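Removed from the display is one protein chain of the complex; every other protein chain stays in position.
And then chain A:
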Amino acid sequence: MHIVDGALANPVVIGGAVLAAGGIAMGLRSLTLEKIPAAGVLSASFFVASLIHVPIGPSSVHLILNGLAGLVLGWAAFPALFVGLLLQAVFFGFGGLTVLGINTLNIALPAVLSGLMLGPLIARSSPVTGAVWAGIGGAFAIGATTLMVAASLMLSGDEFVPAAQFVFVAHIPVMVIEALLTAAAVYLARQVKPDLFNALQGARP
């Protein structure tokens, strides 16, 4: 999921950085006082989630948790995921510093999309239905991220269809796990702190 330094053409890297900067600016504007602790916690979970390898078949996958961040934070997922990616690049050498922008865009934009589409639905519906929507949001964020990774590779000269198939198929298990995890997390949050979603949605400018 992390594209490494040198894999992409320069225009793609620069374009990604510009768009990611725009997203971060949007996110910082919507990052209200109430949202900052949640953003920090989700940023930390994103940072650590990549280290949790779940063995599936002959390979292993790692979690991304961008859907959950998007559902809770909306646009504020951009700065939260950016911080997580930056520290992953610095501490673990995942991805790289020059591709930070495009990686942020690829991971945070699907998160924001799922948050904008499903966030209001979750806030309105009952906890169980909300959990189902959250699961869909979690899977959607991963799926969209794989497509964006494939699109970035295509813009750099790779063939889109094989690249997309490769990344998408490889992440089907991740989508399933993330859907369950996101659904469980949202359900739990609704049970123990029912006002989390309403409060954060209300805090959105």
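We take it that contacts are C-beta pairs under 8 Å (C-beta built on N, C-alpha and C of every residue); 3 or more make two chains touch, one makes a residue touch a chain; residues count from 1.
Throughout what follows, contacts and distances are computed from a predicted model.
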{"item": "Complex member absent from the view - protein name from UniProt, among \"Sarcosine oxidase subunit delta\", \"TonB-linked SusC/RagA family outer membrane protein\", \"Cobalt ABC transporter permease\" or \"Ankyrin repeat\"", "value": "\"Cobalt ABC transporter permease\""}
{"item": "Residue of A:Gly84, A:Gly119 or A:Gly138 in touch with the missing chain, whole complex considered", "value": "A:Gly84"}
{"item": "For chain A, residues in touch with the removed chain", "value": "1-4, 6-8, 31-33, 36-37, 39-40, 43-44, 47-48, 50-51, 53, 56-62, 83-84, 87-88, 91-95, 149, 152-153, 163, 165-167, 169-171"}
